[in-house]
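Only one protein chain is missing from this complex, and each of the others stays in its spot.
When the chains are written out, they are named A and B in that same order, and each has its own residue count from 1.
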Amino acid sequence: MAQEPVIPSGGVLNDVAQGGNVARRTKDPTGMFFLLPAAVWVLLFTIFPLLYALYTSFWSFRFGQRNQFVGLDNFVRLFTDANLHSALRVTLTFVIVTVVVEMLVGFGLALLLNQEIRGKSVLRAIMVLPLFATPVGMGFLGITLFYEINGPINVFLRTLGIEGIPWLSTPQWAPVAVMLIDIWQWTPFVFLVSLAALQGLPVDLYEAAEVDGASGWDSFRNITLPLMTPTLWLILLLRLVEAFKVFDIPASMTLGGPGRATEVYSLFTYRTALRFFDHGYAAAQGILLLFIVMLIVTLLFGRIRELYEVGG
Amino acid sequence: MRNRSRPVVMVFVWGLILIMLIWVLFPFYWAFLNSIKKPAETFQATWVPWLQFQPTLEHWASELSIRETRNALRNSTIISVSAATVALVLGTLAAYALARFRFQRISNGSLTTWFLSQRVLPPVVVVIPFFLLMRQLKLLDSVWALVLLNATFTLPFPVIILSQMFRELPVELEEAAMVDGASRLQSFLRVALPLVLPGLVATWIICMAFSWNEFLFALSLTSNRALPMPVYIAGAEHTRGVQFWFVGVRVMLTMLPPTILALLAQRYIIRGLTLGAVKG
Partner (left out) sequence: MRGFKFLSVLLVLSMILAACGGGGAPAAAPAEQAAPAGEAAAEEAPEAEATAIPGGETYATVTEGSDILPPVLVEPCEPGSCPFEGQTVTVIVNTAGSKGPISGPFYEVREEFEAATGATLEIVEVPEAEHFPKLMTDVTTGTGQYDTSIAGAWWVGDLVEGDFIISYDDYFDDPRFPQWDYEDVQSGPRSLLEYGGKKYMVANDHDGQVMYYRRDLIEDPEHQAAFLEEYGYELGVPQTWDQFRDVAEYFDGKDLNGDGTPDDGLTLHLKVGGQGMFHFMSFSAPFVIGPDNPKLYWFDPETMDPLMASPGHLRAMETLVDLLQFGPEAMMAWSLGESWDHFLRGQAALTFTWGDLGSLAQEEGSQVRGKTGAALMPGTMEYFDAAAGEWKATETPNMVGNTTGGSWSGVISKFSDAPEATYYLLALMATKEKSLIYAQRGWDGVDPGRFSHYLPPEGTASLDGYVAAGWDGQDATDYTKAYHDNFGAELQFPYLRIPGAFEYWNSLDIHLSEAATGQKTPEEALQATADDFDAITDRLGRDLQQASYKASLGLE
């Protein structure tokens, strides 16, 4: 293989890390024309709710109505509330496991279906379907899929000689069941975006590599992977953000149980807001999550940018 | 190069594909089974209609015979198609702006982060203010409230995914077009946009999917006329527990429009492939 593969700019990742490899961007004021519609739209519809949430976070609530200005009390509670910490732990485990599995399987599947395989168009369409299977519905179905006495999964496992797994009734397995449904649902997201990016890769690089006698593995390692890296980080970023907010599946399948074994952060916040009507504390929780996720995003992607700069 | 494979490899590849197919399709098959089983058979591991149990169409009949089912499907389609389209149009423009222009006051990085942050806050925190906002706009129980919301909250996807894709396009193509007398807008529309078509389609599908599945806002902002499928599915949970047979029917129905869309859309993903191949 003759030429070094071009290392892409790093794109959004640089942006997120507040960096600035923007040498090729012009300062043409027409840029505003492209940017403004979206910016105004988002600002218009989110500024009031956001300020409202921020405002309520300084209040205590009784009967779902503002009761007393309590300053930073709601934020102080964030640090002493063991239940919140448990929810955070559950969520972190959930995020790490599901996002890693989804990334690996989704990208692998995209590579697989990027090959010349008969019927690939139909296969691609099928692989995307779980994206549309409403999570609430999947949560309900999960109750029957993972049904312990005679559910299809346990019956299948028994034919393999594995004793039935107490999927939903034990704190050890219930999170696994929730994660499996989530992985089923969101792997196609990774698949879809990486497939779209794979198809944008320049074919001539591969042809040149082939002429040079590079094996498939060489091409993958030297061309596909480096070219795909920015997109993969991007997908990781988007999946991370979504996974931190997971709600529908545990809310319809396990309701957080047994005990608090599957009580994820959003479910906890949901209960605080719409079960206990403690809107102020719920707002504080939301702000904390915003802070945590943005911190992770910035730290993680700041590091990546450094890697790029050293490597490039 | 990529299609020359030995038989052993092909067996392996097809084995993998088969496993993935079973993994992806089994839950749908199970939903379908639930929808044709009598309530008393819900929790039984019977898999083959006629051989193991007598299927019934009564749940399908009762679901299809009522207005609410059709309404919910229609509402969901209106909401997700409109929201995804609005988000895609606005988002693509912004994505292009972030990829091709440098902004002075606020850095591109901050702008991107700001768009992304719209997806971080758990929706439940802003449910009440949005309820108040929509009440003010007289949009309670209206599909347009959900179009607005979903367009807003899926907008970050096109912004972030597409600006990455624009950035990977060689800028020379657009520059060449502008040298030939095209305006910025023209070079964007005629040169850049077609080249990211696979990305556009993928992003549109993603925005669709998120709007299609959105539950919490839909729950709090609709009560009757504007009810979309996810809330309708949740409605299968009664005072006496989940009515799994209706969940089955509703999940299957929910899958219909997106399945058709996905089948239509994947043609364009293929077309995008050939265009993408030309560009290099």
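Simple rule for what comes next: contacts are C-beta pairs under 8 Å (C-beta built on N, C-alpha and C of every residue); 3 or more make two chains touch, one makes a residue touch a chain.
All values derive from a computational prediction rather than experimental measurement.
Engineer: Based on the whole complex, identify which of A:42, A:95 or A:125 touches the chain you can't see.
Structural biologist: Within the whole complex, the residue contacting the unshown chain is A:125.
Engineer: Which residue, B:81, B:234 or B:253, contacts the hidden chain when the whole complex is considered?
Structural biologist: Residue touching the absent chain, from the options given: B:234.
Engineer: Using the document's definition of touch, tell me which of A:55, A:156 or A:291 contacts the absent chain.
Structural biologist: A:156
Engineer: Tell me where the left-out chain touches chain A, residue by residue.
Structural biologist: Contact residues on chain A toward the absent chain are 60, 62-65, 119, 121-122, 125-126, 143, 147-150, 152, 155-156, 158-159, 166-171, 174, 254-261, 263, 271, 274-278.
Engineer: For chain B, which residues lie in contact with the unshown chain of the complex?
Structural biologist: Here the touching residues of chain B are 21-22, 25-26, 29, 32, 38-49, 51-54, 56, 58, 62-63, 65-68, 127-128, 131-132, 135, 140-141, 219-220, 223-224, 232, 234-243, 246, 260, 263, 267.
Just so we're on the same page, only the chains that are shown with their structure count from here on.
Engineer: Using CA atom averages as chain centres, what separation in Å is found between chain A and chain B?
Structural biologist: 15
Engineer: In their complex, what parts of chain B are in touch with chain A?
Structural biologist: Touching chain A from chain B are residues 1-3, 5, 13, 16-17, 20-21, 23-28, 30-31, 34, 42-45, 47, 90-91, 93-94, 96-104, 107-113, 115-130, 132-133, 148-149, 151-152, 155, 157, 159-161, 163-165, 167-168, 171, 184-185, 188, 195-196, 198-199, 201-202, 205-206, 208-209, 212-213, 215-216, 229-230, 233-234, 236-237, 242, 244, 247-248, 250-251, 254-255, 258-259, 262-263, 266-267, 269-270, 272-273, 276-277, 279-280.
Engineer: State the interface residues of chain A toward chain B in the complex, per the touch definition above.
Structural biologist: Those residues of chain A that touch chain B are 8-9, 11-12, 14-20, 22, 24-28, 30-35, 37-39, 41-42, 45-46, 48-50, 52-53, 56, 109, 112, 114-117, 121, 123-138, 140-141, 143-145, 147, 149-152, 154-155, 184, 188-189, 192-193, 195-197, 199-207, 210, 216, 219, 230-231, 234, 237-238, 241-242, 244-245, 247-248, 252, 265-266, 269-270, 273-274, 279, 282-283, 285-287, 289-290, 293-294, 297-298.
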